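Of the protein chains in this complex, one is absent; all others appear in place.
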Amino acid sequence: MSQTFSRRMNFLSRLTIFGAVFIVSAVALAIIEIVRSPYLTEAGVVRLQPVPFSHKHHVGDIGIDCRYCHSSVERSAFAGIPPTKTCMNCHSQVWSDSPELEPVRASFRNNTSIEWTRVNRLPDFVYFDHSIHLAKGVGCVTCHGQVDAMPLMWREKSLSMEWCLECHRNPARYIRPREQVFAMHWQPPAAPQDFGQKLAATYKILSTEKLTNCSTCHR
Amino acid sequence: MRTPALYGIVAEFNHPEEVVAAARAARTRGYRFMDAYTPFPVEGLAEELGFRFNWLPAIVLAGGVVGCVGGFALQYYASVISYPLNIGGRPNNSWPAFIPVTFELTILVAALFAALGMLALNRLPMPHHPLFNEPRFALASRNRFFICIEARDPRFDPDAVHDLLEGLSPIGVYEIEQSR
Amino acid sequence: MDSKVPRNPSFDLAAIRSRLASENGPRFWRSLEELADSAIFTEYLRHEYPRQASALAEAPDRRQFLRLMAASLALAGIPACSSAPPEKIVPYVIQPENLVPGKPQYFATAMPHTGYGIGLIATSTMGRPTKIDGNPDHPASLGATDIFAQASVLDLYDPDRSKAVTRDGRVSTFDAFLRALSAELESARTNDGAKIRILTETVTSPVLASQIRTVLQKFPKAQWISYEPVSDDNLRAGSQLAFGGYFDTQYRFDKADVILSLDSDFLSAGPARIRITREFSQRRSVTADTSMNRLYVAEPAMTITGAMADHRFPMRRSDIGNIARAVAQRCGVQGIAMPVGAWPWLEAVVADLKRHAGTSLVIAGPSQSPDVHALIHSVNHQLNNTGVTVLQTDPVEENPGDQRASLQSLCEQMRSGSVDVLLILGGNPVYTAPADFDFASGMDKVRFRMHLGLYDDETSQRCHWHIPEAHYLESWGDVRAYDGTASIIQPLINPLYGGKSAAELVSAALGNTLQSGYDITREYWRQQTGDSRFETIWRQAVQKGVVPDTTFQMRTPKLLSNVQIGNPSPPSNEMENVFCPDPTVFDGRFANNGWLQELPKPLSRLTWDNAAGISPRTAESHHLGNGDVIEIDSGGRKLEVPIWISPGHADDSVTLYLGYGRRRAGRVGNDLGTNAYSIRTSNAPWTAAASVRKTGKRWPLASTQLHQSMEDRDNVRTATVAAYSRDSKTVSEKRPAVSKDLSLYPKRGAGDYAWGMSIDLNTCVGCNACVVACQAENNIPIVGKSEVLRGREMHWLRIDTYFRGEPDGPEAFFQPVPCMHCENAPCELVCPVAATTHSSEGLNEMTYNRCVGTRYCSNNCPYKVRRFNFFQYSSYGESTLELLANPEVSVRSRGVMEKCTYCVQRINAAHIEAEKQDRPIRDGEVKTACQVACPANAIVFGDVQNPGSDVARLKAEARNYGLLEELNTRPRTTYLARLSNRNPEIPAEGHHG
Partner (left out) sequence: MVEEVSPSDPGGAPLIAANYTYSSITDRIASIVLTRPTTLGWLAGFALSCLLLITLLGAVSYLLLRGVGIWGVNIPIAWGFAIVNFVWWIGIGHAGTLISSILLLLRQQWRTSINRFAEAMTLFAVACAGLFPLLHLGRPWFFYWLVPYPNTMGLWPQFRSPLVWDVFAVGTYLTVSFVFWFVGLIPDLATLRDRATHRWPKIVYGILAMGWRGSAIHWRRYESAYLLLAGLATPLVVSVHTVVSFDFSVGIVPGWHSTIFPPYFVAGAIYSGFAMVATLAIPIRAVYHLQDFITMRHLQNMAKIMLATGMIVAYGYMMELFMAWFSGSLYEAYTMKNRMTGPYAILYWGLILTNILIPQALWFRRVRASVPALFAISLSVNIGMWLERFIIVVTSLHRDFMPSVWRMYSPTIWDWATFAGSIGLFFFLLFLFIRFLPMISISEMRQILPGSHVRSES
């Protein structure tokens, strides 16, 4: 009999068998990274809006308080999207003829809503409540990022369950004094962990066990 | 100096006993780099050819330990450290419930180590081998018994090897080309 | 199609279609909204969906409503895959006052049912009414509800409701109708409207009544007829006989120690049923200060009232009159011909009644003859109950009278051609009128026929005009409760399909300037109260749901001395068939309500059908089994109906349930069951002699409980009051309570709260209100008859019904079974993906989005309270029904397990509020949907580790026991044993009274 296979086959065949181990684990790692990448989580991806509204300008430059537009954030699960009326309060005088704002004026004229594109969106089986998070000292910035530096809005965090759990397992690391929740540039004092622990105690933040119950977020 | 093209010289036999005898003979002549090829395992032949220590059992044991420890660690981490949950009022570390998976993983890893270990020690897979150059060698997987004294043996001398093998009344003696 | 709509040359169907196609889910509504403004689109709609056309010709505030929906749907709990296409979020243009987006609002309103009002608190989430609960300030509700009130919100969103004014079946407009009507009325002026007839259901609404009276003033010769298929004619006639006038009778069950019910299902029938249940069940609970009442019931087919009886006497309906006579005679009522017949228990019962003279109560059902009612009045008088447990008031009804007779004359007039204009305001007479009237053919002789109704039903089909009626949650109005208390009906939403209320229609017909129900109602009450006090009263009325000082005064009519009572019927045991309203679809008006169709009927647990009830012995003698179809021949009128063998049913009697066999109810209700009206005649509306023949056909019947014997297990633990008061351990002796420390596992740390529930089997009357409430609160889908037959109904809370004793006179027990929330939950242990886990507060959590659907948990649940979505049961994008969804609860998808969560959404809401206010959750702050609905207060929920809580107190009672607690599952839901209060003087035959 003559050789069926060339010498190269020896190397190849060994690679296929013993290399498999490494190849498989490499692929697995890749997947794990991809699902956490902005490509899938849409974190950091700018959303186009019918009106090029700039948080940077309104929050950063002018310094309007979050609650002026997101009025129900302290009372309801839903932070609230400002009705056209809110925009018109100022823009009936300011920039009242700028072409960018035409959709707003149109909306007010024809009594038809502006359709904003949702930026921070949780799956429908997740029940998130803004009001309680504020009450417990979770700042806007913690989840939404420095909106005062965002000319157009993007999602700051992955909003994955993993990410939620980080804080629910150790709130002390993320909370701040209640009066600072709307602050854009608050910095924790030295030894943030102890500081947080004290706050958590004063704000009676529930046990990690309770905070990681499934029904805390899913019903 | 001999031609580098030569891989070794093989003799073909009819009976297992003969090839065992041949191995013994070659060994007494001081040949070390040689191997025998048979259609089924022949008792004692490997030892005659100078097979000493069998690492496989050790490898399998190692696999078993890895699987066992790894298996339990995985479950302990998942249910006690990573996300402890109250499941039907059972303790987080319900070790009795972790036994089945631990056991299965022990077996699994050990078995994989056994199979892969065997291949690795045997330098398999090796679909290409000089011996395959010799047509008669096909019978090694049927009913004939071969012994091969390899050229890399320091005491290798084609004529001497020929004499030795011819002397064992084989069916034939063939020179195996080193394939380029 | 209406020719008056201008044809638009640039009419491009394809373009619009594509525009529509591109819209989905929430957007769809908005897109309709945008498109609606263009004439093109209206045109297009008339082409495509004639019935929806009018839904768009609407006021701006309707736009707001649509926008509300869009916004709220963005929040609604409809699981989608996480990486959905970019979602639109649609805010208001101008946000309404005091509306916090995402927060529910509550409004007081009232639901009219057979004319009488039940006060309600309706929950509105982002502009959509999603849940109905009782109004504590309302006398007929006291905060509780019944199945009809709970399910009425589904009717509101029913996509099958009529959506457009139609003329001869073709889409028209309300204005067109008004023009046509005014023309008729003009011509009618000449003869004072002698040929005008207005047909309504029973009316207690002062506004509507005043409207109609104005019509009658304008047209003196016109007539107003009221007709209810399940009518109180006999009660009215009875009071005529006894008092010589119409009086309503009220009962005070909380004051009654001994109750004798003659064929009266007072727990589930009558305008005061919810209040009565509350009062009755108060007297079932045995505490230190209250003694337990005793209930005797004589009835043909077992009702939930009969099931609660301490002594129940099954007997043919036609024999009950004789019991009344015998009782009356023994109570000293004069001038009664004594019936023949021996009732071994009679003397004991009468003695018991006499012993408790003044605190006893005798009541007869509307299906009993006027004679019986007259007798009962005298009996209660003789027993000095009148004024204590039995009270009279003026009739609450605005148009009292013999409804059947007046309908009969109407039919004759119609047939004789002396009716030109027939305005039918609600009701469905073509379907419900007695068969011998042949209402339909008579009606066909009328020149101008109009029907106002929620549905385009059997009646509207035969009318020239059909006007969609506004649901009570869509329109302003008012209604009186059983005791005369008036409530303002407050809408929570603008008419979905452009419906009109009866008052609005009449007002428009009169050409009044006031068109909207709001103005009409306010105007009427302004006149009543006077301008000065009006605004305060109005605000109060709208906030509390009750118009102050409108309750009727008690009256003390004198019994006539010469009451003429007919002779007793000779004892016979020929076959008779009796008619009852269906327990869930009532007289047929709820036929298209899926929740009520799939709601297991009490005792039989049947769904989607009206099988005829028949006693085991009779079934045996006719060789009948469940599902065998019989032919009933009643005076030549024949009906084929499947039978259901009902333990405790009277022999030689067949019970037919009204309300089925609808032909134009809607997609849900069409062609279910058989139409009992077809053999119901005016001279025998409740009881008729009949012959029964086995046809040999069979019909599949979908019951949710195939096995009603307890198999000598003690799921329901029972004792007699006597035994219990002797030794309170008597209920738990069978199994010693399991010690709490008996466990292999180390104790887990307790959470801040330990939620638990206690269900009192002694007060639960099995009315099903909790089941529907649960369905409404938790977005529980219906699955249809075929799936129920397969054993796949989805109710999270079921009412197990067991019979014990002789099949012809058994005891019946109700046991509501929600999830037990076991501390050592077997279900959690076997879930491979941790989709069901235990919360630190003791909830057995079910995380739908993690469930892969192995169904192992259900197998391992000894209570079998888990439900599985074998198919995609919940409607996605199924039109308006989506608006009904409670946004606080996930809508479950195909292939996931679900079950009772103790209304975790309510617990979490309470948690958040309490945390924000930095205080613990108060006892009673969290109430589960079933608890709120329960008229008997049988369900109590709370923190069991707080010794002060109600639930902890109840669990401390000796009657407390856990279901299957010997399995050491440690159920958090526990039961209080059922007690019965037997009369020792009555020999116990088998187990029954």
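The first chain written gets the first letter, and so on, giving A, B and C; residue counts start at 1 in each chain.
In the analysis below, a contact is a pair of C-beta atoms (placed from the backbone, for glycine too) under 8 Å apart; a residue touches a chain by one contact, two chains touch by 3 or more.
Predicted model, so just to flag it, every value in this text is computed and none were measured.
Colleague: For the chain that's been dropped from view, list the shown partners it touches.
Modeller: Hidden chain, whole complex, touched shown chains: A, B, C.
Colleague: Could you tell me which of C:168, C:531, C:549 or C:711 touches the chain that is not displayed?
Modeller: C:711
Colleague: Against the chain that's been left off, what residues of subunit C make contact? List them.
Modeller: Considering the whole complex, subunit C reaches the absent chain at 705-713, 715, 787, 790-792, 798, 800-802, 815, 817, 826, 829-834, 850-856, 858-860, 862-864, 866-872, 893-897, 964, 967.
Colleague: To test your reading of the contact rule: which positions on subunit B touch the chain that is missing from view?
Modeller: Residues touching the hidden chain, for subunit B, are 14-17, 20, 23, 35-46, 49, 51, 54, 56-57, 60, 74-75, 78-79, 82-83, 85, 87-88, 90, 94, 97-98, 100-101, 103-105, 107-108, 110-112, 114-115, 117-119, 121-122, 124-129, 131, 138-143.
Colleague: Across the whole complex, list the residues on subunit A that are touched by the chain not included here.
Modeller: For subunit A, the residues touching the absent chain are 1, 4-5, 10, 13, 28, 32, 35-36, 158, 160-162, 165.
Following the convention adopted for this analysis, only the chains that are shown with their structure count from here on.
Colleague: Between subunit A and subunit C, what distance separates the C-alpha centroids? Give it in angstrom.
Modeller: Whole-Å distance between the two chain centres: 46.
Colleague: For subunit B versus subunit C, what separation do you get between their C-alpha means, in angstrom?
Modeller: Taking the mean C-alpha position of each chain, the two centres sit 81 Å apart.
Colleague: Residues of subunit C touching 2+ other chains?
Modeller: If we look for residues of subunit C contacting two or more partner chains, we find 837, 839-840.
Colleague: Where in subunit A do residues touch two or more other chains at once?
Modeller: As it turns out, subunit A has residues touching two or more other chains at 209, 214.
Colleague: Can you check the complex and tell me which residues of subunit C touch subunit B?
Modeller: Within the complex, subunit C contacts subunit B at residues 743, 745-746, 748, 822-829, 834, 837-840, 970.
Colleague: Which bits of subunit B are touching subunit A when the two form their complex?
Modeller: On the subunit B side, the touching residues are 83-86, 116, 119-120, 125-128, 132-135, 137-138, 179.
Colleague: Would you tell me which residues of subunit A are touching subunit B in their complex?
Modeller: 1-10, 13-14, 17-18, 165, 209, 212, 214
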